[in-house]
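Here the complex is missing a single protein chain, while all its other protein chains stay put.
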């Protein structure tokens, strides 16, 4: 099962990123979507489980998506989910699809529909919708009216989806909105998606919750309702820190993967995507490590002795059930994954193999001049 | 509108309460449900807006509910919501309706159905369901199976409800469960209630959220969906501190009441209930102050210039809209409420009037011997 | 006492700011430190209590600080605290004074000493030190070695301070560091300052704490130790949201001002500074409103009947003491402040007076071309 795992990396992880305080530029960073795909292909080359790359529009807007898709395939990868962006145009200062002004809402909706066009052009089956919409001050806008406007836009996007296409609605507690975010939690995303139908599902970004939230509970619940569409994997100590997945709380990642497997979510219908900011670490190795962290958590979750667990649970054996669970977590699965990689014809140590490959030295030498990609473009 | 407000006090607020570290006994505390009703009647006597009293079963179990109801009316109050309790029997250590054992689940369901019988006997139209169910350790039980068991019980209670009866499902992030609570958030409560139908609604306890949660957003959203059944009002600085409502964050209470009014929730279909623990302050004045705090927040929310607010919101005038909102909050509404009380034939200062009444001295003298009421009985 | 209040506004509040997702440009924004001072002077002109302006180096670096100071006085204001910036140079990606490399540390220290030179040149008596230093990943650097390096730098800056000069050390839980910040809490700042001496004090930024932190406790404690140097006032619902002070939790601001007054901190030795980001609201009115919010909290805190409070506290009268406290908070002090302004020869309504003044229209017309000021410059 580990060989069939599919983890999608995001094109924007290869560009520069940072905080409001500073974006530190790194060497060798791509200047356009083609170079991002080339970098993403390295992650797949060394891990074997990252065959698709998510795009972010307009950051990855190109003249010909057919050309871009063909280039991706040349590199050994494919285009994955299309991510809309309705937060960087000056018009969106007070919202996009929930903005008080109908003109702004129309513009935002137009962008979302354009993203479906790009899905058609690239063959992507998944649209990821994240809205930064919200308010910073109490009274600033009508919380309820904004929900009406939101649902209106979602409905129109839903209608536009073709066969085999779906959208994933993302929620986030806060940032950049600092008082009331319009899709702040899974309940809000779920309620809208439940009304719309099967093509609307919820995506869980592991960094978008209030402190203390039990994320694996949400995963289990959404799977029970048939509404878990995928993950944006990253990790956090504080807010939406967007660190490498598994870096801050590897046990949490294991618990999440355990619920995914228990709930039948380990398969192509749930998208396992990374969404991270490598602010201070090199980009490609940061993605390779993240992919490996998801693999390790998955391998451990697959090791859980489900029969023994079920027995202990049925008998109310608190310590026994926990011990079965922890036995899997405490196992060192790195040898197993190394062996799996060798079976797949890969180097058992992707980090070392990438380092030895000379790719980083090559892009540092080649990518001189031009504007480095980042969140702004 | 302020004169018609209806705030329900809970019978258990008049008994002793505390933390796991210590329950400090207070003087004059009731020894049985009758004495609790007598104390609750004092709150209504001096505020004029607290005509009903919530019961908690089995704490308030009596031989004759007809007799109890008649006593309540003698005192000038009525029986309000019936609160079930499936967390204090030794059988419920690992859960009640979500327990792995079918026998325990049957017992818990039996209690819930008994509560509906008591509704029939007392004329109460509202059943409040709070489940302490959950797990303390990862792996301890199957998160998803527990949802199946939960829904099964909710369905059976729903079917038992008579005409004009409803249940309110309460959610809580944690405590007493410390890993995964079975109804941890509004989304879970909403999803179950949405499937069941109109007689199932969500109750918002203002102390049951993760840090940073925007409660008024939840209120606005549930009202939009027709699923806000009521409130358990209290306040908190940290976790479920159960302090007097409005004591920790009066601005939050104002924002909540503003959404209630804007969303059409100010009326008999939304129950405004108090749920607090007066661990160190005297019980009856603690309830009087809490009722007054809700009144003040309501009065301020009613003062919002909604037309001016809508205009500023439509124009994207961030500071202007916020200023309209804050103008209402910053108004001192105590004179207005004092005048309203005088129009109702009440003393303008309920706290002082109660203190002068001699009631406290009387109960301290009368209530000698017997076992003081508390969470244990 | 209200007439003598002194609230410092920060030069950077007048430039553009935003989140990592987007900085929305606003009209009329200053292009250089002179224009920032001109804007700050408007806040003082209409409130009468904002006579000084904090500078941020290198954002406010000019050829002649004497010239800048003279310009400030022409506008009716003065230069306040000097804020150092060791977080925006590419060399500081992994830290400044705590960086593993001695060269980087030397460079950072050099900047801090330059700021003391600027204090000498401007007559400023206060240096504000905020270090974004920290790590994003466990193991990334040695937590303890970084403290040694930090203390070493602080010691050298301390020695450089002239007579009548001091530095304020700021702490912050997280952002931009996402694992271990080098000065994460007041305890760390306090411990370093206690070792250094009287010229080192702690500054409390009201947005820099973990959820649930009781800020007024910290204020009371630092005042008791003689170590409260000042405030960076703003407000937050979630993390370091940098909203207008008093906007998110006006009751908290009141509690803080109450401890300031009770602890003898209301005077020139404690600096009341604003530090906010007006991402979506207009800058100058955002500052005026913030100044007014501090005034209102101060006025309420001054109204507390301290004798009655002390009596109730001594008698263990929980509700009585809280009532004395809340009486002050619930008072509408806006008429009092309007009267105070009139006594000072000001318009009683600073927001309206500024709006009528035509200043905003003027700067929109005048400030065409050039690069708008922001965090980047």
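Per-chain numbering from 1; labels A, B and C assigned in written order.
Methods note: a contact is a pair of C-beta atoms (placed from the backbone, for glycine too) under 8 Å apart; a residue touches a chain by one contact, two chains touch by 3 or more.
Quantities reported herein were computed from a predicted structural model and do not represent experimental measurements.
Hey, which of C:59, C:190 or C:354 is the one touching the hidden chain?
In the full complex, the listed residue that touches the missing chain is C:190.
Give the residue, chosen from A:44, A:289 or A:341, that touches the chain omitted from the document.
Counting the whole complex, the residue in contact with the absent chain is A:289.
Which candidate, B:132, B:213 or B:331, sits in contact with the chain we can't see?
Looking across B:132, B:213 or B:331, the contact with the absent chain belongs to B:132.
Suppose we count only contacts with the excluded chain; which residues of chain A make the list?
Against the missing chain, chain A presents residues 211-212, 214, 237-238, 247, 249-251, 280-282, 285-286, 289, 296, 318-319, 322-323, 329-332, 334, 351.
Could you please point out the chain C residues that touch the chain left off the display?
94, 100-101, 136-144, 147-148, 173-174, 179-181, 184-188, 190-191, 194, 209-214, 216-218, 220-221, 223-225, 251, 255, 259, 262-263, 309-310, 313-316, 318-319, 321-322, 324-326
Using the touch rule from the top, list residues of chain B that touch the missing partner.
Against the left-out chain, chain B lists 17-22, 24-25, 87-88, 90, 92-94, 132, 136-138, 173-176, 178-179, 211, 236-239, 241, 243-244, 247-248, 279-281, 375.
The rule we apply is simple: only the chains that are shown with their structure count from here on.
Roughly how many whole angstrom separate the Cα centroids of chain A and chain B?
39
Quick check: how many Å separate the C-alpha centres of chain A and chain C?
37
At which residue positions does chain B touch at least two other chains?
Expected reply: 211-212, 214, 251, 318-319, 322.
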